[in-house]
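This is the structure, below, for whatever I ask next.
A protein chain is absent from this complex, but the other protein chains hold their places.
Right, subunit A next:
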């Protein structure tokens, strides 16, 4: 099985390599991107138009704001790339444009169902956030001309990450939304600083592991047949990670906890090549789940206002969503996930068509459950296309990891790509009952500014890394 998978991945590598050879000319790379971008605009604009046609039976100016806004913004990224990263990967931007556009179309469909218009409409806000996110991405591309400068800021990144994670706990700034105390409020806008923290964490892990990878690989004591790393090497990174996890468990945001954990385990495994890390990781997860369960049983968590009670609820919901009592439970019941499943089943193979389904029946249809909404309106066919786009996006990122000229860029690329992969897995897996439901948002698609901003910055960093690789290799050649 593993061998077959590995062969598959290697084939994929060879295939993408041959594409690369043909696109050696930087001008050609951007030309490919331009053409793909036109296709992406057609898909995104078409989707938004069909949503309006489906739901309202007519086309008006809203389409222009939504589709036009997205088109202009992504065109700006393309132009910037022509100047500052001429050899960046040409697939990333068009794929993200399609995902972002389909997300806006879906959110717009739910807006229409809920009667939201103007600034109250999530779709309009989503375009505004997209604008902000893309401006941030452009700034990253323009300011960071050489990714290696980031290694210098690895400890600064660490402190930034911890600061951002702690920020919602500062009195007066934080606010609790849907039982998770991970938001800060500025005026009418809420923001999840933890979303940005994941980028800083990836930079810190990559920078730290780059320097520490040799010593981390050195074996320490053997316990139970495992060659454990030496404690003093383990120390710093474990402390940072434990701090993050502790804070997240207290804040009741398990999805992000899982995301950090996955990121940490994968990056340290890639850096050291030691499987023990994966086993240690698994043990830690089992321990964490055990502690949560015990605490949840004692009702200590509720009394202390911790997020632990939610964890055991969610496992109940995961295993028996169709239980009548759980379905009817007003808070923390399975009504939401079951309505999401009903929505996906309603869509069936080909979907109801954009604007023609009833995704708004599911609570949080535009953010946590946008995947179910997409499943309803675009059907299994649409869902497959979306998952395939995410998969290509991630493999492009991993490919940068394979071809990276130095340890830092390899580690950072694989870290960032894996952040996207694990987000998709946690969100879609939660909605489709592969794993228990946790609160994360589908990258680029779900309604919400923090997630858009951080994921666009991730794309900007991946674009930068891919450009650096090509440049280096050209010099080598």
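Just so we're on the same page, a residue touches a chain if its C-beta (ideal position, glycine included) is under 8 Å from a C-beta of that chain, and two chains touch if they have at least 3 such contacts; residues count from 1.
Convention: contacts and distances are computed from a predicted model.
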item	value
Name under which UniProt lists the unshown chain, selected from "Cell division protein FtsI [Peptidoglycan synthetase]", "Propanediol/glycerol family dehydratase large subunit", "CO/xanthine dehydrogenase Mo-binding subunit" or "Transport permease protein"	"Cell division protein FtsI [Peptidoglycan synthetase]"
Touch criterion as defined above, residue of A:103, A:194 or A:375 at the omitted chain	A:375
Option from A:245, A:428 or A:465 whose C-beta touches the chain left out	A:428
Candidates A:343, A:436 or A:449 - the one touching the absent chain	A:343
Selected residue (touches chain absent from view) among A:383, A:412 or A:460	A:383
Sites on subunit A contacted by the missing partner chain, in the whole complex	2, 5-6, 8-10, 12, 266, 269-271, 273, 322, 327, 338-339, 341-349, 357-358, 361, 375, 379-380, 383-384, 387, 390-391, 394-395, 398, 401-402, 407, 410, 414, 417-418, 421-422, 424-425, 428-429, 432-434
